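Heads up, one of the protein chains got dropped from this complex, but the rest are sitting where they should.
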Amino acid sequence: MGNKLFFASDYMEGAHPLILQRLMETNLLKTAGYGLDEYSASAKEKIRQACGTPDADIFFLAGGTQTNATVIDALLRSYQGVIAADTGHISGHEAGAIEFGGHKVLTIPHHDGKLSAADVRAYIDRYWADGNHEHMVMPGMVYLSQPTEYGTLYSLEELSEISAVCRERKIPLYLDGARLAYALACPENDVTLPDLGKLCDVFYIGGTKCGALFGEAVVIPQHDYIPHFFSIIKQHGALLAKGRIAGIQFETLFTDGLYFEIGKTAMEAADRIRKALIEKGYTLAIQSPTNQIFITLEDEAAAALSEKVEMSFWEKPDAHHTVFRIATSWATGREEADALTALL
Amino acid sequence: MGNKLFFASDYMEGAHPLILQRLMETNLLKTAGYGLDEYSASAKEKIRQACGTPDADIFFLAGGTQTNATVIDALLRSYQGVIAADTGHISGHEAGAIEFGGHKVLTIPHHDGKLSAADVRAYIDRYWADGNHEHMVMPGMVYLSQPTEYGTLYSLEELSEISAVCRERKIPLYLDGARLAYALACPENDVTLPDLGKLCDVFYIGGTKCGALFGEAVVIPQHDYIPHFFSIIKQHGALLAKGRIAGIQFETLFTDGLYFEIGKTAMEAADRIRKALIEKGYTLAIQSPTNQIFITLEDEAAAALSEKVEMSFWEKPDAHHTVFRIATSWATGREEADALTALL
Amino acid sequence: MGNKLFFASDYMEGAHPLILQRLMETNLLKTAGYGLDEYSASAKEKIRQACGTPDADIFFLAGGTQTNATVIDALLRSYQGVIAADTGHISGHEAGAIEFGGHKVLTIPHHDGKLSAADVRAYIDRYWADGNHEHMVMPGMVYLSQPTEYGTLYSLEELSEISAVCRERKIPLYLDGARLAYALACPENDVTLPDLGKLCDVFYIGGTKCGALFGEAVVIPQHDYIPHFFSIIKQHGALLAKGRIAGIQFETLFTDGLYFEIGKTAMEAADRIRKALIEKGYTLAIQSPTNQIFITLEDEAAAALSEKVEMSFWEKPDAHHTVFRIATSWATGREEADALTALL
Partner (left out) sequence: MGNKLFFASDYMEGAHPLILQRLMETNLLKTAGYGLDEYSASAKEKIRQACGTPDADIFFLAGGTQTNATVIDALLRSYQGVIAADTGHISGHEAGAIEFGGHKVLTIPHHDGKLSAADVRAYIDRYWADGNHEHMVMPGMVYLSQPTEYGTLYSLEELSEISAVCRERKIPLYLDGARLAYALACPENDVTLPDLGKLCDVFYIGGTKCGALFGEAVVIPQHDYIPHFFSIIKQHGALLAKGRIAGIQFETLFTDGLYFEIGKTAMEAADRIRKALIEKGYTLAIQSPTNQIFITLEDEAAAALSEKVEMSFWEKPDAHHTVFRIATSWATGREEADALTALL
């Protein structure tokens, strides 16, 4: 791996050291399986407090696509689909996991990676107003992510508006928080965990991309909102036999504010890099305020930089340019960020 | 948790200490995601060598039900079902995960938890001979587990016969090795990893119940036997973003024979307990030679023992008796086994 | 087709002549599609009256397997399965249509083709009592057919008991009436359409095997018991563009008691044949009182008879015998029945 700098993603390392340490400490203690252990119970309680949702049902799953597929299948009836931005993770990058569960992803054009409340309302109303709507897929829920695939953020106002549309139209709002730590730590952000607890019907707090070995915490603010979710998780192959391993990780992430700390470290590094890029005249393909930075490079320049820095291919906007993603994480030190900016 | 003894399952602890140590050592190194890292590559190579399958495709998934659902869906066409013992894990204890993927589990009565080659052949031939077979579900593969749900073992002869039936009838044989370490370490066992590599079309080497935090290694002896399996894994929500975490664990399990060591420790403890049970006149509900022991207790005696020992409910054969499962693992020390036998 | 006698099934002819005549009369009139026409409305009203279910929702589908798959998918949540006799049509002869919709068929051993209320209750209670039930498929409804695959009938008492179990346990009861006309016309029968309207949550009145070109009438006694069933039908590919063709057929079948007449004709022929078989010492493999007769023949005798009579293969109980099915229909005249008995 030599002297290369690694900025391809936020899941290139293991776990935050405090997590590994805690796994060591608890390793030989024996507990019940399937998340029915005391560490998981404690983690759930800490998350309930952080979200201001004392009655919430909480479940730990292994990864994001799995969580999306399981929650969406649990929330929809067989004849319903899920509204998402056309750039949403479930729309394009889950290899058909939602359709595998029998549901259509009903896409709406995005605005900087986001859905707008007006578009969501219009979509739902157009469905019901269409003379042929019984021949069409009924919109049964709304999916969004915070931050979005583009690293952008919903403001509290935007999220509140979408939530209001969902409640007026009586369909659940589900928020994918795969990178939620980076939203929460972003200076621009004004949406807190308790806001999510109030505005969403289900959301998940991402662990895999936010410092855990793996794991996502599904939060369902209203108790028993999804009956038999345990069996649904099992049916989707998403039930962890050693559920405690996820529980211990989330217990650690929600002790002494570690989850927020992790986000802050990543954001500081990202902001240093972003500032340098702008100063040096780079083109940012997307205006992302979080830990993902998207730069457009001429292919020649890209080849040169790629020899020294591992970045992630994003897309080819034309024959001579490529967009790359640079991501920071809890593990991105100031030196690393500086080493990168020195190369620019 | 007090002074209770814990024998409920083989997934009550964290991971074998060598695995945790290795996760610590590698924690800060940065690698590619999705199993494309060097640790996963090394783990795969070690498994290929252990199985005598130099061309094998190997993938790491998180858990058993997930692995079964993903492999079975990959091997079957939409109109085919999977033959399994009526006691098979996929038949009763995966909450319908196989049917969720659209496939019927075609059950055959078991013999001590096992399928017989004769029954499998008869089932397949009866299908094709039935005048109405085009209205029935075509048997498209055979599923078995080693050890079985009952802890019993296929002999090399039995497995060879089933494999021969599958090849004659041109359908794949898939073996679920969730507890394979305990089969491999069992004195009665005569089936090696290279035997599995020869006789099966796909099998998996269990990690979750054999010393890992989580993880199952799918081995496909013939390269490209399942095209696009990576996408199939993703579609099933089973792709690990930090694939290396599974890779590092399997690399450790297949270094210096740790996987075999783990099985041996569990088997020694199980054999001590089994011997004591027999000497003291207990009724073994199932003759299992591996790390799971099934005892039938009068409900009164069961209540007393349950206060001191955590066991696993298995079934109620009648109104006054209950069958419990006692399981040992890599972490079951001699003292613990002795403490249990002292209570009997 | 020469001089052969045809008794292979009850779907060997076209439709009852009155149905064809009515299709002729109405052929050039223009109506709305998708079952929203006045003939369908009139047919529904006649069926509501016949069933004593003034609020019933009624839908016309094309065939039995389609109807079963659509209704079962509509009644179950994704994690639930359907209880059926192991001999039920959905268990073995629908090529996996129920599993294609993601649901497991939970089979219970039959008694003369029937489920018993006690077995159903025990199955449901065993599920909820099992310590591992959250890892198993939840029984979500009960499927039975009247007459059964074996041509046998539920008595009113038996059906009432099963219905009571379903209501106590809060799961729907669904009855497949593919051959309902033959049950209703059977002297042994004491279950009427209004009984079905009271005891079942959904049932269907078979047309295809009871004198129509095709078509099954789904009756849902309680209005809006299945919301959005129209869309569910469409999603299952089961919505007829020219819905009137089914409507006109059912309107005819429920005018002047034609549906009951059809059953009576078939029953008279079946009873003549059955009586002759018994007198001549034939072995009836199953004691069916309806329009299907199952006889066990030595293979040599079978070959001889098959040259003159088209029967339906049922099963091979041993190496030297075969069970055949003889079926009568609305189109089986007395001469035909006598011609058959003359050959015996």
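Note that the chains are named A, B and C in the order they appear, and that numbering of residues resets to 1 at the start of each chain.
As a working rule, contacts are C-beta pairs under 8 Å (C-beta built on N, C-alpha and C of every residue); 3 or more make two chains touch, one makes a residue touch a chain.
Quick caveat, the model's predicted, so the values are computed rather than measured.
Set against the missing chain, the residues C:C51, C:L213, C:L277 or C:A302 yield one that touches it, C:L213. If you put the hidden chain back, the residue from C:F6, C:Y225 or C:F260 that touches it is C:F6. Of C:Q235, C:T265 or C:T290, it is C:Q235 that touches the chain left out of the display. The chain not shown here is touched by just one of C:F100, C:Y123 or C:W314, and that residue is C:F100. When the missing chain is restored to the complex, the residue among A:Y39, A:F100 or A:F250 that touches it is A:F100. Touching residues on subunit B toward the chain that is not drawn are 73-74, 77-79, 101-102, 134-136, 138, 228, 230-232, 234-235, 239. Residue positions on subunit A in contact with the hidden chain: 78-79, 81, 92-96, 99-100, 102-105, 129-132, 134-137, 313, 316, in rising order. By the touch criterion stated above, the residues of subunit C touching the omitted chain are 1, 6, 8-9, 11-15, 17, 20, 23-24, 26-33, 62-70, 94-97, 100-101, 208-209, 213-214, 231-232, 234-242, 244-245, 310, 331.
The rule we apply is simple: only the chains that are shown with their structure count from here on.
Residue numbering at the subunit B/subunit C interface overlaps substantially, since over half of the positions present are found in both copies. Taking the mean of each chain's C-alpha atoms, the chain whose centre lies closest to the overall C-alpha mean is B. Work out the mean CA point of subunit A and of subunit C, and you get 50 Å between them.
In terms of their C-alpha centroids, the spacing between subunit A and subunit B amounts to 32 Å. Shared interface positions of subunit A, defined as residues touching 2 or more other chains, are 101, 231-232, 234-235, 239.
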